[in-house]
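Only a portion of the chains appears, each positioned as in the full assembly.
Think of it as A and B in the order they're written, each chain with its own count starting at 1.
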Amino acid sequence: MKIISDSVSFSTEGFNDIKDLTGLVEKRLMANRLKDGIVNIFVPGSTGGVTTIEYEPGLVEDFSRLMEKLAPSNIPYNHDKRWGDGNGFSHVRAALIGPSMNVPFSDGRLSLGTWQQIVFVDFDNRARTRTVLLQFMGV
Amino acid sequence: MKIISDSVSFSTEGFNDIKDLTGLVEKRLMANRLKDGIVNIFVPGSTGGVTTIEYEPGLVEDFSRLMEKLAPSNIPYNHDKRWGDGNGFSHVRAALIGPSMNVPFSDGRLSLGTWQQIVFVDFDNRARTRTVLLQFMGV
């Protein structure tokens, strides 16, 4: 059993920018030559989240609209009064979706559904470079 | 330390059909003869989610109502305009709840609370046969 601490980095545009990480995670799985186990995908920050979705433009927009409806960007947040970052909505959305997800793999392949992709959602209010941690555990 | 790739299958009715998987997961844990570790419960698809709830009819209905309120089934979704599946609401609900959850076990038993059950929520808009992956890691 091995534990391999890995990561992927990419640029994001903020405001519910949803990035398909499936290919990046698959490449790291192959490079690490593991066959069976889990990969923990973790966002080391408080304005991004991870989940899965069928990554097609319609749903990407639908999910973005859902986030805007649940935690609107145009209402007052106490965070903004105190810190002036203007990204209170980003933080509460990130806490709602969560920073952590595990995906199992078997025979060297991620055990995803056919229409299911791993996505990072950038809830922040500005473009950034993001790093997402991948903790592989397996054989 | 062992890694065991297992799964459970069952039929669902769609429209927030909430299935108690606790007994099924417990049986697989016993069959695999592990004592201490975690089981990663993963939905390999984009219209179902996993969480825990006190599985009694009142709460099952309350949670279903919450999902209908947060992501209504009777509003337009871009996914439906493009693909005609009519299940845009299913996809965004699944992305909100998430496909993955870990449950620890100790001394051969799932470490759940007394009134806490592992549930699969079928957000899709039709009856299906579902398979949920169980990746056991432990000793």
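In this section, a contact is a pair of C-beta atoms (placed from the backbone, for glycine too) under 8 Å apart; a residue touches a chain by one contact, two chains touch by 3 or more.
As the structure is a computational prediction, the values presented were derived from the model and not from experiment.
Shown are 2 identical chains; the number of copies across the whole complex in this structure file is 3.
Throughout what follows, only the chains that are shown with their structure count from here on.
One simple way to say how far apart two chains are is to compare their mean CA positions; for chain A and chain B this gives 20 Å.
Residues of chain B touching chain A in their complex: 1, 3, 5, 40, 42-46, 70-71, 77-83, 88, 91-92, 94-96, 98-100, 102, 133, 135, 137.
Considering their complex, residues 1, 36-38, 51-54, 56-59, 61-63, 66, 70, 96-98, 101-104, 106, 111-113, 115-116, 119, 137-139 of chain A touch chain B.
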